[in-house]
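Yeah, one chain of the complex is gone here, protein chain that is, but the others are all in their spots.
In order of appearance the chains are A, B and C, and numbering begins at 1 in each one.
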Amino acid sequence: MKLTAEEQAALDASRAYSATTRRPTVAALEERMYTPLPCLDHGFVRLIDYMGSDAAIVQAARVSYGEGTKKVRQDRGLIRYLLRNAHTSPFEMCELKLHCKMPIFVARQWVRHRTASLNEVSARYSVLDKEFYLPAPQDIAVQAVNNRQGRAESLSPEQSALVLELLKRDSSQAYETYERLLGEEFGLARELARMNLPVNLYTQWYWKIDLHNLLRFLRLRMDAHAQYEIRVFADAIATLVADWVPLTFEAFSDFRVGGRFLSRHEAAVLRDALAGKPISQETSGLSMREWRGLVASFDLKVEG
Amino acid sequence: MKLTAEEQAALDASRAYSATTRRPTVAALEERMYTPLPCLDHGFVRLIDYMGSDAAIVQAARVSYGEGTKKVRQDRGLIRYLLRNAHTSPFEMCELKLHCKMPIFVARQWVRHRTASLNEVSARYSVLDKEFYLPAPQDIAVQAVNNRQGRAESLSPEQSALVLELLKRDSSQAYETYERLLGEEFGLARELARMNLPVNLYTQWYWKIDLHNLLRFLRLRMDAHAQYEIRVFADAIATLVADWVPLTFEAFSDFRVGGRFLSRHEAAVLRDALAGKPISQETSGLSMREWRGLVASFDLKVEG
Amino acid sequence: MKLTAEEQAALDASRAYSATTRRPTVAALEERMYTPLPCLDHGFVRLIDYMGSDAAIVQAARVSYGEGTKKVRQDRGLIRYLLRNAHTSPFEMCELKLHCKMPIFVARQWVRHRTASLNEVSARYSVLDKEFYLPAPQDIAVQAVNNRQGRAESLSPEQSALVLELLKRDSSQAYETYERLLGEEFGLARELARMNLPVNLYTQWYWKIDLHNLLRFLRLRMDAHAQYEIRVFADAIATLVADWVPLTFEAFSDFRVGGRFLSRHEAAVLRDALAGKPISQETSGLSMREWRGLVASFDLKVEG
Partner (left out) sequence: MKLTAEEQAALDASRAYSATTRRPTVAALEERMYTPLPCLDHGFVRLIDYMGSDAAIVQAARVSYGEGTKKVRQDRGLIRYLLRNAHTSPFEMCELKLHCKMPIFVARQWVRHRTASLNEVSARYSVLDKEFYLPAPQDIAVQAVNNRQGRAESLSPEQSALVLELLKRDSSQAYETYERLLGEEFGLARELARMNLPVNLYTQWYWKIDLHNLLRFLRLRMDAHAQYEIRVFADAIATLVADWVPLTFEAFSDFRVGGRFLSRHEAAVLRDALAGKPISQETSGLSMREWRGLVASFDLKVEG
């Protein structure tokens, strides 16, 4: 990830700014403002603004006149209770605003999270930069067989190199055509000239989202089933959230990320197993796929 | 509007807090933080937090690395262009968080604006205070005849006094019953005991909304057709917005509040009138109601 | 619940209507259209319209040109997979439209579900009917001690009768005042006269919501922690959903209602218990409250 001198100067000026405020502040997050967190080869996420804190969540939940916080232990307990029991509205009282740069195909997954505000650079107004995502060799992998939407082992170094060469060749040619179409020869409208550009081209946007919806984004996009390229961004954002609202992030890690949902039938199987009763897929009411997942999760002993 | 000593102390502590921040700040708004703006007899609106500024709007619209602002005149022009042409997303980049206290019937109109975050005090958890809205005598008015949802001239002082007496009597009796049901005699569940309380009882909440949706709220609730009791709150919030984002508020005043929408047919009538052609309701394609509104708005001369 | 002759005639006319359509239909739901399901003493829920079916969910998930359904077993598997793994968008492809009548305090809980469309009768336009919710004697209960927002055992028949008498007296008086204020003596504006009416007065609305958000509503409002008076409505709506999308409703019952969420620490405790290792609250990382809940759910044997 490289910034132009102009971009770097603008960024430095932002970081140099300082003012006093009566608003809640989070020192650990102030430290991280504006500085890009690199993601993939040319992308980044950087914090532009934030509203609220762990204290703002308990303050809203208590509709209080002052800070609303009590002892840390009570605040922590309240936040865990709210998160666990889907009392989601107090978490909406916090907002994060980010400047992000990512490949178009990542952007297309990202916007499926609709409860957020967004301003993207427009390829109708502006000429897009020549920046394409090219995976690191170890991230170039074959189609997974048992997971129709995932990838499995990496290609050999030779094959990866060949794949990268093909991607580079096509991307370069597409961008050359783009420049030629925009140039004096044709003077083609930007909104038309860009149609040839591939979805690994980088785009960028300002993105603002409340904490409740951000946690939902993180849960789905930090998940092992999410595509690696968007997971990189979710992981970077998660480090900001951990600094911003540490109590909430801890609860999120315990309940939403590290936790596991049990269906009615799965809970019954575990109860039987704990009581020493025999269990089997046939009598469980579970599909074979669900059964295997449960057995693996809890290292269940099954006869036969 | 009166605060308890405890509430006032909490509020003072909030105002005394100060920290440095790298985030955008608006000095005029910092000054107004936490202090209640009284509304009606016991209600208020007070600013708890804000995110963004006029500069943040242009920064997002330009997806820039730094402040994104250019000369004030250019920023003003961009904001007016965005607002006029319904490019609403940059205005979503600003957020306002308020603590509000209002009668239940006002709260019921307020929540029709769904794109906002809300934490209200719960009558299942807490015992509600004995605070009822009683209109000022001059606001007690008869049903309007030509406006099925409005009010017309005020009652006589004697009649107003009698209305207030009736309202006070009923409210007091309802609250006495509430206290009795909650007391030792019955120990009734709070969620049941409250069902007797009238909709002029005060409730309160934390409310967070982005600037785009807030302007929509203001346009509808500052309008002469909105009920007076919610207009009071909208007007108070508008004074905060004017301090917070002056360029946006100016554009909003010109385009959304002071402006007027012309239908296809109305525009044609004006074009004819300006060209000196005869105009009439019969040939205009307008209903009599629309016609009268247009004639009054532009002081049109109509033959006959 | 009683309808006027006029209301009943309008309802009968709706039921008598029949037309042919190419749209997906659900026979079991057609049978239930327009007929009110009584809720509480004067309330109801009745089906006005619906869009989609279980088949529409799989069709959307597969973005198919035709019905998109395969064998029932595959469709059932897909629906369970989607619901379990929070692939929520296909469930948004179904819509339900209801006409509902409920006490104002229930309506106030109901609107907290913001992702829905709503048209409520206006007390500014119309004079409200004299219908107040009065609980059945067995539903009049004392405040729960260990659950700050709930109720516990019922009052004695004598006490219940007294409570009802108080509620009736106040409601009647409030309505008499309402009528007097609206009458010739004052001619008070409707928007003012209604401020005296208690929150157990009935209101009504049209409500439209997609299936994803409806399931969320049901999960929260059918829950034992929801207030009884809104649970009655949620339970009635659930019977419609069971007829409408039986495969989805089955999955919802297994995963969302009958299921249980395990935090990271809780899952670890179960793993230890299943492996025969000793478990204890002290080493579990759980709060005492969480620990007791887990032990009770799985009938865990704890030493000491």
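Here, contacts are C-beta pairs under 8 Å (C-beta built on N, C-alpha and C of every residue); 3 or more make two chains touch, one makes a residue touch a chain.
What you see is a predicted model, and the numbers here were worked out from it, not measured in a lab.
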Full-complex contact with the absent chain, from A:194, A:208, A:221 or A:265: A:194
From A:27, A:142 or A:275, residue that would touch the chain that is not displayed: A:142
Options C:1, C:51 or C:222, residue touching the unrepresented chain: C:51
Sole contact to the chain not displayed, among A:1, A:19, A:55 or A:167: A:167
Interface with the undisplayed chain - residues on chain A: 103-105, 108, 111-112, 114-115, 118, 122-125, 133, 135, 140-144, 148-152, 155, 159, 162-163, 166-167, 170-171, 173-174, 177, 180-182, 186-192, 194-200, 227
Hidden partner chain, residues of chain B it touches: 77, 80, 84, 86, 89, 112, 220, 253-255, 257-267, 270-271, 273-275, 287, 297-300
On chain C, residues whose C-beta touches the chain left out of the figure: 3, 6-7, 9-11, 13-15, 17-25, 30, 33-34, 48-52, 56, 59-61, 63-67, 89-90, 92-93, 95, 97, 99, 117-121, 204-206, 208, 210
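In the analysis below, only the chains that are shown with their structure count from here on.
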Set of chain B residues in contact with two or more other chains: 118
